[in-house]
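Missing here is one protein chain; the remaining ones are kept as they sit in the complex.
Letters A, B and C mark the chains as written, and numbering starts fresh at 1 in each.
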Amino acid sequence: MAEETREGFEPNIVAFLCNWCSYAGADLAGTSRIQYPSNVRVIRVMCTGRVNPLFVMNALQQGADGVLVSGCHPGDCHYMQGNYYARRRFTLMRNFLEYLGVDPARVRMSWVSASEGSKWKEVIEEVVEGVKAVGPMDQFKRRQLNW
Amino acid sequence: MNGRPKIGVYICHCGINIAHTVDVDEVVKFASTLPDVIVARDYRYMCSDPGQALIVEDINNMGLNRVVVASCSPRMHEPTFRKTLITAGLNPYFLEMANIREQCSWVHEDKIAGTEKAKRLVESAVVKVRRLEPLEVKEVDVEPSALIIGAGIAGIQAALDIADAGFKVYLVEKTPSVGGHMAQLDKTFPTLDCSACILTPKMVDVANHPNIELLTYSQVEDISGYVGNFEVKVRKKSRFVDVDKCTGCGACAEVCRQAGRIPNEFDEGLGMRGAIYIPFPQAVPAKYTIDKENCLFLSRGKCGESPKCQEACEAGAINFELQDEIVEFKVGTIIVATGFDIFDARKKPEYAYGVYDNVVNALEFERLVSASGPTGGNVVIPQRGKKKKKKEDEEELGPVIPKNITFIQCVGSRDKSVGNEYCSRVCCMYTAKQAHLVKDKIPDAEITIFYMDVRAFGKGYEEFYDRVRREGIRYIRGNPSEIFKRGDKLVVKAEDTLTATPLEHETDMVVLSVGLEPRSDRREIIDILKLSSSPDLFYLEAHPKLRPVDTATDGIFLAGCCQGPKDIPDAVGQAKGAASAAMILLASGKVKVEAQTSVVDEATCRGCGFCVEVCPYSAIELVEINRAGWPVMVARVNEALCKGCGACSAACLSGSIQQRSFRDTQILPQIEVLGVK
Amino acid sequence: MVDNAKLKDVAKEVISREDVRLLIGYRPGTYGFRARPAFVENSDQVDELIFSPACVSNLSSYLTLEEKTPLPRGVEPDLRKVAVMVKGCDSRALVQQLVEKAYDREHILVLGIPCRGVVDMAKVENRFPGVISGEIAMEGDNLVFSFDGKEETVPKEELLAEKCKRCRYPTPLISDLLLDDEVERFADDDYSDITAMEGKSTEEKWAFWEEQFSRCIRCYSCRNVCPMCYCEDCVLDRLKPVWARRSVDISENTVYHISRAYHLAGRCIQCGECERVCPVDIPLMLLNRKFYRDVEELYDYEPGIKVEEKPLLSTFSVDDKEDFIL
Partner (left out) sequence: MAEKVLKKEKVGEALKELSKFRLFAPSKSNGTILYKQIEDPSDACLDFGNTTVPAKKIVFPQTETLFRFMLGNPELKEKNVEEEGTTVVFGIRPCDARAMGIVDNLFSWDYQDPYYLKRRELTTLVGLACIQPPSINCFCTSVGGEPFSEENLDVLLVDLGEMYLFKAITEKGEKLKTTLGSQLDEAPSDAVKKSGELADKANVQIKRTIDTKGIPEKLPTLWENELWKRVSAACLGCGICTYLCPTCHCFDIQDEVEGAEGRRARMWDSCMFREYTLHASGHNPRPTRRERTRNRINHKYSYFPSKFQVIACVGCGRCINLCPVNIDILEILGQVVDA
């Protein structure tokens, strides 16, 4: 990837947020008028336990440069265990994508509680910076191949 | 359903909250180009009455069947707009919100970027709403009765409260009598009222209450169903005594050939009983029970010429043919109050419990100081099990009264080496109480208490601790490392950590203030009710702060020490809380269930049970169906239990179980529009 | 080595049982040194049964492969047992299938074959090209090839399948009848292939996999042969929603392989069938084994060992590692 394209590269990041903690935390960031980069687009699910790790793959294929999954801190899951399942599934998927040559900076996970509006901002900044550093997703992104 | 989707998109300015960084006109223009969007409008305040009226009007005039509202967080106004849809006669689940305020206009100052993001979020909502399906909010009836498992003080209190409110209660107790651990106690801290005196009236009440069906010496075998409709199966173990005939006279126990040979559980093995017995004089019901393992007739088929008890019973109540009985009934709600076990001090071999007779645990000591106990309330050094073995020529030694008694706190609590990190919450106080009782009975006794910290947090506790200390009881801060015998004396080796001095303390008797542990048979209930455990292995509440008596499963509540160590007032308080939570269901007679539940495609489900395993609510079970003549297992969701978390959907490899409103077919298009720039 | 005469006797006895409907074993192939699956329905057919180092197939796949076509009204389903011959590795597939409740334990009768390894047929055919018909036997640490009236002996590690060189479970972990004496573990797995791949740079990794995945023709043989892939309707075949398009290109192929491997995380029992059957030689076990190694390392979990085990991704520990989580 040429340096020029990296310069000014604004990554597109798809985030899956659980309704009870992280989505509420992101709402709090809003209510508190905390400013953060606009690169992250949120899909709300009830629990991170709903997020199939293949969603990550799918997002990277469909054009996302990075994916974030964010849920309640361990022990705080509204459904008690969902984030624990998610943690296992994501650890494996993230390791695997890294093994295929997808930079782990593209596949992120965080625990953000309903009271952590400022942590949400920090998470976004770190994720966006990380993806910016590795550039556009160029491995198995769905391109119009031989069309 | 309603044929082709006809979508209305409503973009809110929220005064200037949204409009100042999002170009609302541009978003409206963009939205109106999206597939199946019939109308896109903006309004100053969508949530206002006129704003909502706008939506209702469009639904009525334009035949909209899907609505997207782009405004604030759905956590704020989703219920509002769902109601709007209902007003217009549309299913409330045909709504999707795009959060362009909290997660867009309020956090991005750049108008271009903010507008661009708002467009994406609106498009994401549009592609999702196209694929939404109508959902039904269901209600189920609640059977007006409750099951309470465990008849200690917590179970008893909960039973009485619910029964007093007019609902039927089934109170199931594993042992022959109600009462639990509280019945074993002598006096209670900090008020020193006699435990039996305050407990036994309640015990009698549960036996006599017209709304309570007491099932003692019984065990829950199986529970199926869900909130409002549990089917319960209880095994009433055979007592071999016809309880209708037994008068509780005790003639049988006197003549039993095993009398005085079997350690009595109630006295923690310090006293003896026969094979036919009543655990303690005030037992409820006051009916005798034959312990079939120890009954000569039942275990060996022969008891002398004939069983003496049978001869002695004038009522003819003893019947060796009696079998276990299975009782089945339905309840609407369940309270688990199964209590605790005490820590087995043998797991701390350095304290030599089980090695020396004069090392006892606190519950044994409780029986020793109790007037109803094996020594009639005299504090003596117990001689367990040895009495009968004495050689003929040996002189019968009189009871030895200890003059120096040492208590050690935190045995099996706050101790990672035995796997119990938690504080048992009662030991500091019961130790102080026991020290006080000794002082009462042996005024010249020297009493020492080794402690780590003294936690006297309850009402009147600190005052009581202060009073005990002033009675001349010595508190040494330090955890003893070893107990050994030197001559007649026990030596407690420790370090006084306040002065950093190692010390060897000689004493006549050591009382180990053992902690409270989850019951060793805790898995029985876990398996039947699919309860979860917290890391300390006590049963897990639904939320540590806001739902402390609820479990993850609707309609099942926790009371007493099965959820964690508690003193009596806390156990009673929680029992009343659990009873009240149960009564909310019982009184309303109906319970609403989640609409965004999971659903199984039985044609493709392979019955692997992954979803069954992950479901925190035990809402999914495998059932056999007939698939074109073949019996196959598939998952089935009990919608009354499903809470709509969707963990099952992510666990399913074949995509056969899907969460309504969060299906793969609904989420993947969102990913697509958010991904493709 | 399994005594083939004894094998036939046992098979005869088993298939004669009234409660056994079918016996799945091996028989000689149609050319070269090959062996192939045999489906025995009556005792006349047992004579063709064999076991030799040529018996590479994992027959447990067939337990879930058989179609259950709609039964005419009034016809009762035949629910009698299926007997199946399994090597150590294959037996783990049965265990895992039971973990996943693919069928009841009573549904199968397991004929266990303690195994000292099977050959890599591609290597054999390279070594002895053009052989119309031959047999392979194992004698000690050697493989003996008989063909065209002669015999040749080759040290077994030269032609053994890769999976056998790291086999931890040579004796079946589940069986009703063991056809030979138990075989002690003779190898172990050091995952050196995985660590080598992990040691490459991000660019090198993708360059490697891009080349592998672009060869894929999406014949689905890796999926179909897999004893753990037995969904009625694979999500990768679905049109609603589409997880992987049917188009064959690097993007869809990669997604296919990620999905396949992820669906086997904590489930792959390392029989290596996928890699064996791949017509374009994609190193599929290098994918599966990454998950396998991580699962073992992170969660101390090996699939297909105990029937009572819970499925990996349906369990968790509060102490699971999470050092990457923000």
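The definition used in the following text is that a residue touches a chain if its C-beta (ideal position, glycine included) is under 8 Å from a C-beta of that chain, and two chains touch if they have at least 3 such contacts.
Values in this document were obtained by computation on a predicted structure and should not be read as measured data.
Checked against the full complex, the candidates C:100, C:249 or C:302 give a single residue touching the omitted chain, namely C:249. Of C:79, C:177, C:196 or C:217, it is C:217 that touches the chain left out of the display.
In the full complex, subunit C makes contact with the omitted chain through residues 29-32, 34-37, 39, 57, 61-62, 65, 67, 69-70, 129-132, 211-212, 215, 217-221, 223-225, 237, 245-249, 273, 276-277, 279-281, 283.
Residues touching the missing chain, restricted to subunit B, are 35, 603, 676 (touch as defined at the top).
We take it that only the chains that are shown with their structure count from here on.
Taken chain by chain, the contacts link every pair, so each chain touches all the others.
Interface comparison, A-B versus B-C: the higher number of contacting C-beta pairs is recorded for A-B.
Centre-to-centre spacing of subunit A and subunit B amounts to 36 Å, using the average Cα coordinate of each chain. Listed for subunit B are residues 614, 651, 664, 668, each touching two or more other chains.
Touching two or more other chains at once are residues 53, 58, 61, 81, 85, 89 of subunit A. Interface residues of subunit B, counted against subunit C in their complex, comprise 535, 603-610, 613-614, 622, 627-633, 651, 653-655, 664-665, 668-669. Contact residues of subunit A toward subunit C in the complex are 53-54, 57-58, 61, 74-75, 81, 84-85, 87-89, 91-104, 108-111, 122-123, 126-127, 139-143, 145-146. The part of subunit B that touches subunit A in the complex is made up of residues 73-76, 99, 101-104, 106-110, 113-114, 116-117, 120-121, 124, 532, 540, 542, 552, 596, 614, 616, 643-647, 649-651, 659, 662, 664, 667-668, 670-672, 674-677.
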